[in-house]
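Encoded as structure tokens, here's the structure I'll be asking about.
With one protein chain withheld, the remaining protein chains of the complex are depicted in position.
Going in written order, the chains are labelled A, B and C, and every chain counts its residues from 1.
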């Protein structure tokens, strides 16, 4: 990712656009010059030297003009009049930027796929590994760890779909000149874009920044998911819970003070970086605010936020993929935690049983189960026993009915349906 | 839009979901009760009374439980055991919310279409009305006002496309119970969602907030475009520019101090509100951070940001549509402003001419035109005359060549191409 | 707080400023008219009627002009020429807004003080109640619950200090007219501001929005602290931890599905709302971007974000104060949790002991303790016993040395110092 966003790559893209423009004009018969096949590769690019031409005393104060001053003398003399002919800086600048964004998003898509493959593998590994589902940090009802991961896979599938739709909007280029009115004929733009794998878009000189702002918001959404998943890992590693643990290498230290520590530092790290990515949205929205046909307030801003956001999302996707791969998972502890509330996690089934069998309105069934369950919560008593001991309950349902409410497998019976939904053929990534 | 987001509508959606769930169970033979066809409409909803059941001393402290306490007694007794049976609050709550979001986005799409129709009409009205294109607030080259509006239309077309893609992700519902493991069989969910026009999605109790965060970011992107367009209007109304003016009613006052004022207040107003919409992205990203299977930190937040963002985007789209419709446009002034730099706006054509006719490398042609143009900028001299008077120029090109550079119509010759691109058949909205 | 931000209050403040301006001019001898002492109170304000004058067909389209049209006829005829004389809308509008902000911040300060008093009381209640300190969600070393709360008190003390410093910048007014050049003499401004308890500030018509943006950022910082504290409560209520519990009223329901639930919903609710408050920072920063001497893009925006942010911070401060007051705290469970790692939480003391007594470099002492502690972490063995059984340790330190490392009270010996730091005389709020 660093390479895509390097200064060298940025300038290389300008060469590509400017050479293709000349080539298109020749193809259309606008100019009759011979353009060497390997022209693009014979042009030397030295980012430092070009910056020097821009910033030195008496320099151009303009990056594309410096680029042209640097490259023009390298061309065969006959081509020099036609170099960047009737083009404006953003013809190569913005088109080149879109090439970078397309490459960058392609890499992010690969990261997403790699992450989804890891999620799929681990979801199947723990498909039938029961653990408690928690809502409001309190035990709710059983799930399996595989189902938790399947939900993440489903969510990442939506992100992949978003990147695909965004990719189509990103894959644009322009050669319509200083204010988008076409100083070169539109068919030059058509040919150049086709060669670059882009689709022409009309502009006001610059490609409208709604597209680039969308790129940043989509990265922010992905980051938001990673942050949620990381939080799940952090909470499951809490000492009282200990249902999983980040890979901890021999010799790795958790604390300079406390030798015993094994911390959830990877998940914490990606959480913080995710928030940094999301914060770039502010500037991305700002960059939509182009004055008149264009201004460059977006330019310096984008040279920070686009590389940084791209590099960070690549980093946290790859790192979190490794984290999930490396998790030590403790099914025994998950099972143990399921028992902590002594049966209260089946209270809904008791409530439904009462509504079913007693003919009580659902709300009265709830109230009845509520009184007993809440008492057990306070005292720590066993819920099933409390039900069996309760005369009102005894008058409504049988002991074997009650027993039937406390069956873990019964709670997990739709796992296959869930997995079919997520890993079936409907998914954006296919099977 | 206010109606969609009313408390009453929210509760009505819960009724819809709960009734459909009962109906689906009957259809599947899970229960054998007669459900009146008009049941949904016979259930009275009184938001105040339900809130009272929640918040009063000894109340439920839980909105769905209060809703159930309020509605259950209204049902035929035989249905009461089956009301909200094996359902969790979010089965009706989140599914109902998605119904609201779908309706809301539909309205926003209508706003976008209405705005695009206005843009199309005014773009064609001013298709051939020349004005100066400005970059970095400085005169660049001629455009037409119609082309400026065509660019906005193109941008709004992308937003429409985004809402279509988002709509598909929004159109989901769930009936999978307390932790998404299906307490009711999945085919109940299937039937209920189908009746509501939704597609089932797996959840962890709540629908993942990446979808809702996306809704907010898309609104933020649209707001960013409106803000840009509004800024264009504000700058064109600047007293020194006066190329357009917001509709100003007879009797309307611009200032309590200064009787002469006619201000660009509508455009300013939508600008500020656009930033408010964008700011909701922060909370929307935060709401992605669900702990474990769910928490309700998102709930109060969403009850502010979703109605407010939706109402504001509806407002600014509709208001800015009216503003654009109402703009007084001054073509004479646009023409006058084109002349302010005495020909400098044709400097690129001179540069290209020199590269074409003299065989000078493009960079030398630029340098030559640059020296003369910059001198004219300083002194206010007429650029064409300065060229004609310049011996170096005379040695390279003929006076008639120079004359040929200063033809306004020449700069506008690709307008039809641009309009074809924007208003042709390819556009998301069709023709 | 709702009252401070009501439309009625807003208009009342305009009356105050305009009456005081007239009075000041009379006092300075600029006009010789009798101004009734109770003039301010005899002027009727009807927000609806004034809005009607602004928005009706043929209305002013300007709020202050509508206000003047409504109020002018209520004045004694001799005063009408002098009403809002040489004043611009923002003379009353912005000065009135600052009055609202000052009142609002005063209320927030009261909320902070009430919260700090609650923190102080509960901190002292649990001053010596040991619990485990956790870093990276993993057990670190013992603290007391009182110390945790003392840290929060310290943090809120900084917020109080921030509000005091902000208050000084907020307490400003202006009467310098349409572009801040003083259409009325500066001594009128001086007198009016003094009567309103404000200090004059120069402006460009409007008071610079850096001040108001600061107000929002300070609210965002406070919200960030509440969100952290709320998260602490949520995590301590996690079923595996159960060190505290939000007050749960008899009859209150935790779930419509699961009768057993007692959830941490208050803390979750304030968390989500805190993020909403922080999100207003985006628009507040935007509002700093005044074009030229002023525009009104800030106006509609501020009419949303300032009331909403103020009302929300007031709400979450008051609600979280009640939550902290209502917490059931379980010292026995805290003590039990301290034992979960079987002594590993004293590993630093063992490391320090080894460095002290054996002359080992600190890093080697760490490595030695690390090997044993990590093995215990894996196996669940008792740390002290493992040390006693270890021959290398035995060669370096005595059994009684080892025993001396495992003394809980030793870890808590500086509590008084900490409490002195927080609740001593240095604190912003005094003692």
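Quick note on the criterion: a contact is a pair of C-beta atoms (placed from the backbone, for glycine too) under 8 Å apart; a residue touches a chain by one contact, two chains touch by 3 or more.
Note that this is a predicted model, so its numbers are computed, not measured.
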* Which residue among A:164, A:256 or A:398 touches the omitted chain? -> A:256
* Identified contact with the non-displayed chain, of C:158, C:195, C:319 or C:342 -> C:158
* Looking at the whole complex, which of C:9, C:40 or C:208 touches the chain that is not displayed? -> C:208
* Structure fact -> By the document's definition of touch, the residue of A:28, A:199, A:296 or A:329 touching the omitted chain is A:296
* So which bits of subunit C touch the chain we can't see? -> 65, 68-69, 72, 77, 80-86, 133-137, 140-143, 147-148, 150-151, 154-155, 158-159, 161-162, 165, 169, 177-183, 185-186, 200-205, 208-211, 213-214, 217-218, 220-221, 223-225, 227-228, 231-232, 235, 278, 281-282, 285, 288-296, 348, 352, 355-356, 359-363, 365-366, 411-415, 417-418, 421-422
* Considering the entire assembly, which residues of subunit B contact the chain that has been omitted? -> 132, 134-141, 234-235, 237-241, 253-265, 268, 282, 285, 337, 340-341, 344-345, 347-348, 350-351, 366, 369-370, 372-374, 376-377, 383
* Structure fact -> Note that subunit A touches the chain not displayed via residues 58-62, 64-65, 68, 84, 86-89, 177-178, 183, 234, 249-258, 263-265, 268-269, 271-273, 275-276, 278-283, 286-287, 291, 295-302, 304-305, 308, 312
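In this section, only the chains that are shown with their structure count from here on.
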* To do: Could you label the subunit B-subunit C interface same or different, taking same to mean over half of its residue numbers are used by both chains?
  => same
* Using the average of all C-alpha atoms in each chain as its centre, how far is it in Å between subunit A and subunit B? -> 23
* **Centre-of-Cα separation between subunit C and subunit B, whole angstrom** => 33
* **Multi-chain contact residues (two or more partners), subunit C** => 234, 253-258, 263-265, 268, 282
